[in-house]
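Structure provided below as structure tokens; questions to follow.
One chain of protein is taken out of this complex; the other chains stay put.
Up next is subunit A:
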Amino acid sequence: LICCYRKPKTKRAKRFLEKREPKLNENTKNAMLIKGGNANLTVTEVLKDIYAVKKPFAVLYKRKNITRPFEDQTSLEFFSKKSDCSLFLFGSHNKKRPNNLIIGRMFDYHVLDMIELGVEKFVALKDIKNSKCPEGTKPMLIFAGDMFDVNEEYRRLKSLLIDFFRGPTVPNIRLAGLEYVLHFTAVDGKIYMRSYKVLLKKSGCKIPRIELEEMGPSLDLVMRRTHLASDDLYKLSLKQPKGLKPKKKKNISHDALGTTYGRIHMQKQDLSKLQTRKMKGLKKRPAEKSAQDGGATPKKSKSA
């Protein structure tokens, strides 16, 4: 409420506040990468690599923050409010939960979903020695495995991962710039995340042949605890405002085969004045014309 009382005195402050207020078309979601009180080397490396993938839409906090997200969410919500980030990745390590990553998202600066994942194997960006794709490339996302549809928790995890790695929504994309792909496979209770660099090779036809080169961070994850939002809160967060729906054009309908039908409303036509094709045989002969005029020839009317 203090933001309502105090009016911004500079244009810069006004722009800052306008960026953070709720809008019809929202900004790209930012992610905050936080280290827990006892984060070890593996977890720190994971956070650094994910930061490299998500730049510039991510914030990496350097210092360790002693909090437990599953017990107390106020600290996370405070950070989210301060840095205007709605996605977070919290890394920690202890004997009971080694190499722990908590991935989550916020709605209206309150925690919506949180899923705890354990990192079993991690290969960093710097371990694989090859050329990387440029920073800020929009990745292609592929999810393999029927678990992502069957299990409710996996479904939320899929939604979370898409939200996390999606990047900005763009209307056009340069086809040669599709260089980065993130592949998630759910098998046997484990989730394998692999990142590849895409090489487009010549094939006989227009569509190129794909060759993949292992590039970026690769993680073997196992799902631990979850804190999912209740159904009604989730539905509320999914609700889109009315202004976003595209305006439907009336009188236009589409066929199943792809034909577009339109309906045009005409005014009433005077059929006697309708011009049809000229057929010489149907032309009025002078005898018929005089009969129609009632015997009055045009010459006579002129003289009168």
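Keep in mind that, in the parts below, a residue touches a chain if its C-beta (ideal position, glycine included) is under 8 Å from a C-beta of that chain, and two chains touch if they have at least 3 such contacts; residues count from 1.
By definition in this document, contacts and distances are computed from a predicted model.
The unshown chain of the complex is recorded in UniProt as "Ribosome biogenesis regulatory protein", chosen from "Transmembrane channel-like protein", "Ribosome biogenesis regulatory protein", "tRNA-splicing endonuclease subunit Sen34" or "glutathione transferase". Which of A:Thr10, A:Asn172, A:Thr260 or A:Gln275 touches the hidden chain is settled by the complete complex: it is A:Asn172.
Residue positions on subunit A in contact with the hidden chain: 1, 4-5, 7, 21-24, 26-27, 29, 86, 105-109, 112, 138-146, 148-149, 158-159, 162-163, 166, 169-178, 181, 183, 185-188, 192, 194, 196, 198, 200, 203-212, 214, 234, 236-241, in rising order.
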